Structures are given as structure tokens and as C-alpha cells.
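A protein chain is absent from this complex, but the other protein chains hold their places.
Showing chain A:
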Amino acid sequence: MSARDEILARLRTALADGPPPVQVPRRYRRVDDRADLVDTLIDRLEDYRAVVHRGLDALPRLLSGVDRLAVPTDVPADWLAGYGGQLHRDAPPLSPAALDGMDAVLTGCAVAVADTGTIILDAGPSQGRRALTLVPDRHICVVRTEQVVGLLPEALTRLDPRAPLTWISGPSATSDIELNRVEGVHGPRRLEVVLISSGA
């Protein structure tokens, strides 16, 4: 008998007592009615020591110190207005070593969750593949206010489960040395969020 068939048979035998059907009570909140979702998001992000900027005007200033910038191929042109450094589009795909030599990466996101301060990337428009936002030490992420939802359940309904999903809540961190929080172990050590409103 194959391992598969044997394990499935063992599990069926184990359930010989016939446990009754289960009703899952879903009395938890599915929607957040808070008015100040963007303020909550900013508060949570800053709590994780991410740096938050408002308005597209913040971008040129942020990028002025970046010599080598990686971007997904479909990054909106207006995000790069006036950028004078070396621009590396991810086509053909940049090698891990090339990504390691970048000063920063600039992307958008799919959804942001106010309640937990989480930014979700799904490899959709202006986000690129996963390695792009992982290897460079600094991640600059543009979040449109209409992408902000209140709670996790709201975020999940906006996502395609089959896309590779990366949820980011602040920069990489560890607390493993005497419970001291240290920012940045293997992922980007700096996360900067630029919030722009619809149509901006």
C-alpha cells in the first residue's frame, strides 16, 4: 500500500467514532467602521518603526539620496519624475547579486490593513516579483489611500490566493537576543511608506 493510501486509511480508522459535524461560529468582525483608517495605518506602521510620508511630493526628496534604484517594469512614470540616479528596471530579471547591490527598491502594493499596520504585495501592478522587495536593504512602498482597509478579513477578499503573497508589517526584526528588538536581520532594514490619495 502506498504511503498516501496508508495514511488516509489510518486517518479514516482514527475517525471511527464519527465526530459530529461542526458549525463554525463567525461572530468576529468582518468589516471595520472606523472613519480614520489612514491615521490608524500610520500609527501602526510607526509603531513598527517604519517611516511614513504623505503625498507624491515626498518621493523626489526620498529618492534624491538613492544612487541605485530597482523598480518593477511597470512602475508609474510619475513616481520617478526627476529621479537622477541609476535606474534598474527588473527586465530582464535582475540577479540576486545585482539586487544585493541596490540602494533601494520602489514598488506599489495591493492592499494595506489599518488594524495591524500590514502592507500586502501580490505581484500585481507596480509590485514586481518577490525577490525585488526582499534583497535590497531599503524598501520604499507607495500605498494609495483607496488600497487601505480596516481589518484582515477585508484584505483577504481583495486578494487572489494563487498569487505569491508577501505581507509586510514593519521592517525585518528579531527579538532573539535577550528579547531586545533589533531591526533588520535578513529582509530590508528600512521600510518607508509613501501614502498618496486617490487620483494623486
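Here is the rule we go by: a contact is a pair of C-beta atoms (placed from the backbone, for glycine too) under 8 Å apart; a residue touches a chain by one contact, two chains touch by 3 or more; residues count from 1.
One rule holds in what follows: contacts and distances are computed from a predicted model.
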{"item": "Which of \"Multiple sugar transport system permease protein\", \"NADH-quinone oxidoreductase subunit H\", \"L-lactate dehydrogenase complex protein LldF\" or \"Radical SAM/Cys-rich domain protein\" matches, in UniProt, the chain that is not displayed", "value": "\"L-lactate dehydrogenase complex protein LldF\""}
{"item": "Candidate in contact with the missing chain, chosen from A:V38, A:L56 or A:L156", "value": "A:L156"}
{"item": "Absent-chain interface as seen on chain A, which is shown", "value": "1-4, 6-17, 19-30, 44, 47-48, 93, 96-97, 100, 113, 115-118, 123, 129-131, 134-135, 152-153, 156-157, 161-180, 182, 184-188"}
